[in-house]
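In this view, the complex is presented without one of its protein chains, the others remaining in place.
Order as written gives the chain letters A, B, C and D; numbering starts at 1 within each chain.
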Amino acid sequence: MIIGKVIGSVVSTQKDDKMRDMKLLIVQRHDHNNKPVEEIAVCVDAVGAGLHEMVLYCTGSSARQTKLTEGKPCDAVIMAILNSWDIAGKEIFQKERDA
Amino acid sequence: MIIGKVIGSVVSTQKDDKMRDMKLLIVQRHDHNNKPVEEIAVCVDAVGAGLHEMVLYCTGSSARQTKLTEGKPCDAVIMAILNSWDIAGKEIFQKERDA
Amino acid sequence: MIIGKVIGSVVSTQKDDKMRDMKLLIVQRHDHNNKPVEEIAVCVDAVGAGLHEMVLYCTGSSARQTKLTEGKPCDAVIMAILNSWDIAGKEIFQKERDA
Amino acid sequence: MIIGKVIGSVVSTQKDDKMRDMKLLIVQRHDHNNKPVEEIAVCVDAVGAGLHEMVLYCTGSSARQTKLTEGKPCDAVIMAILNSWDIAGKEIFQKERDA
Partner (left out) sequence: MIIGKVIGSVVSTQKDDKMRDMKLLIVQRHDHNNKPVEEIAVCVDAVGAGLHEMVLYCTGSSARQTKLTEGKPCDAVIMAILNSWDIAGKEIFQKERDA
């Protein structure tokens, strides 16, 4: 899974039938030091993430393993909202502190 | 999913039987600021996209989850035409304005 | 799918049983302007492609969706020979002209 | 599979139901000479790995082939803890020596 930040959203009225009513968010990848990386993914949101939240997203066929995305033409899904992470015992990100 | 622009199309009369009658479009990846990226994909079109339209495409096994591509040797499919997207509340792309 | 040119072939007498009698071609990726890219793939040939022909190849699990490659340890398959492609209305490659 | 070092962990209370009780570790890729590479993955831990341990992780649909991850939206799993590896007969990493 990949750490990312929700930075935007996409609107599409003309899409594959199976994608009707799917919220599509733009997520920017972050590295383990919480610096943004030049890589984005448009993800289906399976957990109710909001703008600027730090999340985990999952790609490939595994992105179809949530109830929401099963059998859908979806290759990236947000499957967790992050509270915190630490590297070698040091807290790099903490939601209440850093939001 | 990946944001891209339809920039061309491909003609092939000698192809795998399952790919008969598939429209194959060349899509150039764009970043979230709508700048073209040096990466293209040849995609099956599942939504009737036209030249120069901004689209979303889906890759890997998820590209076989549309009615059109089920069971086919296809690893990239256009599954949405974009109306607009915004980053941090600012509208970056808007179809009527930017087309 | 990816645009590429058949540049060579591979010989292997000691391989997984399921790969017996599979023709294995070396394909170099080309960009949409028909310039070679520093990336090659060894592909099973499902359409009878010849040396120097421009082709499309498909990767991942989708490479197992041809009759020839079903259930095989194959992650790249040539599934189309290209006649031509154009970018923004301009013909970049045309088989008879450019071969 | 990819060689990596467990460098941290992630906390998430709001995640997809199928991911409840999954330990999520941050793994940094290492090359064959045991130098860290600028690439991390957040992995489910299927083998009880600890901080600073050298591990193998597996990605894509294969990451769902452990008992723990079957049917889950998980695209990376730690499936082995490394004792040692050698390159051309020279032992590059040995757990007791290098830990």
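We take it that a contact is a pair of C-beta atoms (placed from the backbone, for glycine too) under 8 Å apart; a residue touches a chain by one contact, two chains touch by 3 or more.
Model, not experiment: these values are computed from the prediction.
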item: Option touching the unshown chain, where C:Val10, C:Val37 or C:Ala88 are the choices; value: C:Val10
item: Chain not shown: contacting residue from D:Val11, D:Leu51 or D:Leu82; value: D:Leu82
item: Chain D, residues in touch with the chain not shown (by the definition above); value: 1-3, 31-32, 46-48, 56, 58-63, 65-67, 69, 77, 79-89, 92
item: Chain C residues touching the omitted chain (full complex); value: 7-19, 24, 26, 28, 38, 40-43, 51-52, 60-61, 63-64, 71-76
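By definition in this document, only the chains that are shown with their structure count from here on.
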item: Angle (degrees, nearest 5) of the CA superposition of chain A onto chain B; value: 70
item: Approximate Å spacing (C-alpha centroids) for the pair chain B, chain D; value: 33
item: For chain A, residues that touch 2 or more chains besides their own; value: 60-61, 63
item: Arrangement of touching chains [line / ring / star / complete / other]; value: line
item: All pairs of touching chains, each written as two labels joined by a dash; value: A-B, A-D, B-C
